[in-house]
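The structure under discussion is supplied below as C-alpha cells; questions concerning it will follow.
With one protein chain held back, the other chains of the complex are shown just where they sit.
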Amino acid sequence: MTALLPATILFLPLLAAAKILLLPKPMKGLAPAVSVGSVVLTLILSLVLWAKTGSDSTTVTLGSWINLGDMLQLNIGFKINALATGMMLVVTFIGTLVHLFSLAYMKDDDGKARYFAGLSLFMFSMTGIVLADNLAMMFIFWELVGVSSYLLIGHWFEKNSAAEAAKKAFLTNRIGDFGFMIGILMLWKATGSVTFDGIESAVRGMTVDPGWLTAAILCIFCGAVGKSAQLPLHVWLPDAMEGPTPVSALIHAATMVAAGVYMMIRVSFLLALPDAATAAHVIAWTGGLTALFAALCATQQNDIKKILAYSTLSQLGYMVMAVGLLAKEAAFFHLFTHAFFKALLFLGSGAIIYACHHEQDIWKMGGLARKLPRTTLTFLIGTAALIAVPFVTSGWYSKETILHAAHAHGGLLFYIGAGTAFLTAFYMTRLCVVAFLGTPRAHGADHAHEVPKIMLLPLVILAVPSVIGGFSFFAGRFLTLPPADHDHASHVPMIASLIALASGVSLGWLLYRGRDRDPVRISLLARKFFIDELYASLVSWGQDAVARIIHYVDILIIDGLGVRGLSGLAAVVGGGLRRLQGGNLQAYGFLFGCGVVVLLFIALSLH
Amino acid sequence: MLLFGVGVVVNRNPVASALCLVVSFVGLASLFISLDAHFLGIIQILVYTGAVMVLFLFIIMLLDLKEEARRALNAWAVAGGAVVALCLVGTLLHVLGTFPKGEATLPPLVVPEGQTYEDTKALGTLLFTEYVFHVQVIGLLLLGATVGVVALSKKEASK
Amino acid sequence: MGTLNGYLLVSGLLFTIGLTGVMVRRNIIIIFMCLELMLSAANLTLVAFSRFGLVNGLPNHHGQLLVFFTITVAAAEVAVGLAIIVALYRAKQTVHVEDLKSLGG
Amino acid sequence: MAEIDNYHAVLLQLLLVIGLAATMLGLSVLVGRAGRRNAIKDSAYECGMLPIGDSQPRFSVKFYLVAMLFVLFDIEVVFMYPWAVVFRDLVAQNAMVFWGMLSFVGILTVAYVYALKKGALRWDN
Partner (left out) sequence: MPAYFLEIAIVLLGLGLLMVDAFATTLDRRLLGHLGIAGVAAVLAGLVFGVDSSASEPLWGFYATDTAALFYKGLALVCTLLVLVLALEYAPVLESYRDGRPGRRGLGEFLCLPLFLCAGLMWMASMTDLLGLFVALETVTITFYVVVAYMRRNLGSLEAGVKYLILGALSTGFLLYGLAWLFGLTGQTNLAAIQTVLVDWKGDTTPLLFTMALLMVGLSFKVGAAPFQFWIPDVYQGAPTPITAFLSVGSKAAGFIVLIRLLEPLLASPIRHAVLLMLGVLAGATLIVGNLAAISQSNFKRLLAYSSIAHAGFLLMALAAGQPAGGVSPNGVVALYLGTYLVMTMLAFAVLVIVRKAGGSDELTAFNGLSQRSPFLAFALVLAMASLAGVPLTAGFFGKFFSLVLIAGAGQWALLTVAVVAAACGFYYYFKVIRCMYWNDPVSEAPPLVFSQLTRVAIILLCVAVVVLGVYPKPLTCLLAP
C-alpha cells in the first residue's frame, strides 16, 4: 500500500480549513459546504482504507520529515492497522454526523466560517494523531487538536466564560503535554527512536532501566491525563462545555478526549513489559478513581451538558483503567461504543437545548417526552447504552469486558468499577426523569417543539450503532474484540453490573419521580469536591509565594549587602544594566571605547 | 599634524576645531604624497578640505554654535577618555613592537625602463576594469544619500 | 619617521585622538568631525601598507583604491549626517549629546 | 619623471594659502588682544534694548541643502578624473570602461533629476 491514501485522508480536511479561511468575505457562505464535503469524502476514504487494510499492520512513509544527521532521522509515516482504521472510522463517522448536525445548529451564527474551519482543522489533527507512526508526529497533532479545541471552545469568545474556559483548557492541557514531551524525549534517549515500531523492537531487544522506563511511561501518560481529562487534570473538561454543543459531542465526548486512551493503547506494548508493572498500576488506579469521582460529581449537577461531561470523564476513567489492566482490547472496545452513544447523547442534549431556546438547566425542563417524542426516544436509547442495559445495548458488552478484566485482576478496582456503574445508572435516570417526565417547569420547555429533520437525522443514525455497536457481528468487523474466555469467565461481573443497574435506576426513579426541586443536596459533590477552588487558591498561593521569595531575595541582596557597607555594589548589580542604557550618547561612546579596550586586551592576552 | 588633531579635540570653539581639522587633513594629504600616493593626496584635499570641511564650517556657522564654551566639560568623561586613549596607545605600541616588517624603510619604486609612474593612471585602470562594479555600488550609495538629504531637509511645499 | 612603523604609529595616534574626541566632546558636530579623523587615520594605515607592500615594485593599488572608496563614502556620510544633525537642530535647537534624552531606560 | 611635478603648482598655492590664513589668524589674535570681549562689554550699553532671543535669524534650508548636494555631486566628479585619464587607453580593449561610467552617471542623473523635481535646487520660494 502506498502512502497516498492515508495522506489524502490526512490532508483533505486541512485543505478544507485553508480553503475556508482564504474564501473572500462574500463567499463565506460556502464554508459549511466545503467542510461537510471534505468530511464526507474523508469518511468514504476511511472506509476504503479500512477495507484495504483488513487485519494487516503496515507502516508507510510519505517522505522524509526531519533529518538531523546522526541524531534523528524521521519520516512522515503512517502506521496503519486495525486499531487505526477502526479509530478512523469512529472519528470520521461521528465527525460527519456532527458536521451535518452543525449545519442546522449553527445556521444563524455569525462566525459560521470560523466554526467550520475549526472543525476541519480538528478533523485534520485528529486524523494525524490516529495515523501517525511515531510519537513526535503524534505530539504535533496532539498540540494541534489542543489548538483547534481551544478555538472551538472559545468560539463565542465575546462571552467571558467561554474565553475563560478556552484558556483553562489550553493551559491545563499544556501541563499534560509538557509531561508528554518529556516522556517522548526520555524514550528517545532510552531507545534511540521515536517511532512505535522502532521503540517496540528496541525494548524487545534490550533492557531499559526499570526506573527510567517507569518514569518515561508515566510522563507519557501525563499527556493522556491532560487530553483525556483524568484526575487531577480533569478540571478543563466540564468547563469546555461552554463551546457549541456539536463541538462538545465531537471533541469533548467522542473523539479528542479519547485520543489519550488511543495513544496509551498505541504504546501499550510498553505497559506489557514486566518492568512497567508499577506504571500500569498507577494508570489503572488513576482511571478507576477518575471514574468513581466523576460519577459522584455527576449525581449533583443540574446543567444537562455538565452531567454528560462528568459522565464522559467517568467513562474515560473506565477506559484508562482497562489500559492499566493491560486489557487494551477492552479499552478500545469501550472507546468504540462510547463514542457512538455519547455522541448521540450530546447531540440529543444539543437538540433539547435548541428546542428549549438554549436552556441547559434540567430543572427548568420537564415534560419533554411529550413535546419532543423522537428526540426523547433517541436520547433514551443513548442513556440505555450508557447505563449498560443488558444484552440489547452496545454499552453493556464493552463495559462487561472491562469489568471482567478488573475482576480477573482482582482487588478493589473491580468494586470501584461496579460502584461507578451503579452511580451511572442513578444519575442518568435522574436526568431523564427530571427532564422528560413531569410538567414543563419553565417557559422555554413549555414552548419546546420538535427539532428540524437535519438535526434529527444524525440522532437516528447514531442510535443504530448505539444499539448494535456491541454485538460481535458488528464490532468484530472493525476492531479486535477481547478474547472471549467463556470457559473460565466468572459470572460475578455480570451479576454485579445487573445489580448496579437495577438499584441505580430504581433509586433514581424513586427519588426524582415528580419532583420540582432536587431532594438531595450534597454540596461536596455539587461543587465537585472543591477541586476548582483548591486549584485557584493553589495558583494564587503559588504566585504569592514567588512574589514573597523575590521579595526576600531583594531584601537579602539589597539590604544584606547594604548592611555590610556594599550598597554601592548592590546598586550596580540592581540597576547597573539599566543605568548604562541611560540614553546618553556620550556614555555610549565611552562604553564603546571601553569595550574596544576590553576586546583588545582579551585578544592580545590570547597570544 | 598630530598636534592639530589634538587641537580638534581640545578646542572649545567649534570653528577653531574645524580649522584644526582642515590643517590636519592637509597634513595627512602631504603624508599621502610622501608615500607616492599623489592622486589620493589630491583627492584628500579636494574632497575633505575642499568640500567636506567647507560644509562643516558652513553648518557650524549657520547654527551659530558657541554654546559649548559655556558648558563645563564632564571631568569623568575626560578622565575616562584619557584612560581609554592611553590603553589604546599602549596596545598599539605593543603591537607595533611585535611587527618586524614594520622596521622596513621606504623601499624604492621599481619603474620599468622608459616609463613613468603615474598612479592616477594605474588606479584609474584598476578602478574601471576590476572594480567597475564597485563604482556602481558607490553610485547607488550617492543616490541614496542624495534622496536622503533631500528628504530630510527639503521642506515640502505646504500649499 | 621613514619606517612603516612610523606611519602606522602616526595613523594609530590619529585614530586614538579621534576616538578620544568622540568620547570626550559633547557637541555632535565635533564628534562627527572626530569620526572623520578616525576614518582618515585608517586611510593613512592603508596607504602606508600599500606603499610598503610593493607588488612588482609598485604600490599595491588595491589598498589605495579602498582609500579612494573610503574618502567618497565618508563624504557621503558627512552629507547625510549633517542633514540629520541639522534636522535635529531645527527640531530641538541643540547639538549637545546630553540633551538627547527622549530615548533610553 | 615623477607625477608629483604635475601637482607642484597646487602644492605651492596650498602652502601660500595656509601661510596666509595662519598669518592672518595669528595677527588678529596678537593685534586684537586689547579688544578681548567680556560679559560687561557684550551687554547692551546704558539704556539700550536688551537683546531677546537668538541674534541670528532663522536660517533657510536651501543654503545648506545646496551645500550638501554639492558635496555629493562633487564626489561624482572625483570619479571622472581617473576615468578621463585612462579612458582613451582602455576603451579600445575593454568597452566596460565606457558602459561602467555611463551607468554610474546614469544613476547619478536619476539622483539629479530627483533633486531637481523635488525643488531642492530652486532658490525662489
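Lettered A, B, C and D in written order, each chain numbered from 1.
The criterion applied here is as follows: a residue touches a chain if its C-beta (ideal position, glycine included) is under 8 Å from a C-beta of that chain, and two chains touch if they have at least 3 such contacts.
As the structure is a prediction and not an experimental result, all values here were calculated from the model.
**Student:** Mind giving the shown chains that are in contact with the missing chain?
**Tutor:** Per the contact definition above, the missing chain touches A, B, C, D.
**Student:** On subunit D, what residues meet the omitted chain?
**Tutor:** Its contact residues with the unshown chain are 107, 110, 113-114, 117-118.
**Student:** For the chain that got dropped from the picture, name the residues of subunit A it touches.
**Tutor:** 21, 64-71, 139-140, 143, 154, 157, 163, 167, 181, 577-578, 580-581, 583, 585, 587-589, 591-592, 594-596, 598-600, 602-604, 606-607
**Student:** On subunit C, what residues meet the omitted chain?
**Tutor:** Interface residues of subunit C facing the absent chain: 15, 18-19, 22, 28, 31-32, 35, 38-39, 41-43, 45-46, 48-50, 53, 55, 60, 62-63, 65-66, 69-70, 73, 76-77, 80-81, 84-85, 87-88, 91-92, 100, 102-105.
The rule we apply is simple: only the chains that are shown with their structure count from here on.
**Student:** Where the centres are mean C-alpha positions, what is the separation of subunit A from subunit C, in Å?
**Tutor:** Spacing between the chain centres: roughly 66 Å.
**Student:** Which positions in subunit D are in touch with at least two other chains?
**Tutor:** If we look for residues of subunit D contacting two or more partner chains, we find 64, 68-69, 71-72, 74-75, 78-79.
**Student:** Multi-chain contacts in subunit C: which residues touch at least two other chains?
**Tutor:** Subunit C, residues with two or more chain partners: 19, 23, 26, 71-72, 75-76, 78-79, 82-83, 86.
**Student:** Show which residues of subunit A lie in contact with subunit C when the two form their complex.
**Tutor:** Its residues touching subunit C are 578, 581-586, 589-590, 592-593, 596.
**Student:** Under the definition above, what is the set of subunit D residues touching subunit C in their complex?
**Tutor:** Within the complex, subunit D contacts subunit C at residues 64, 68-69, 71-72, 74-75, 78-79.
**Student:** Subunit D touches which residues of subunit C in the complex?
**Tutor:** Going by the criterion above, the answer is residues 71-72, 75-76, 78-79, 82-83, 86.
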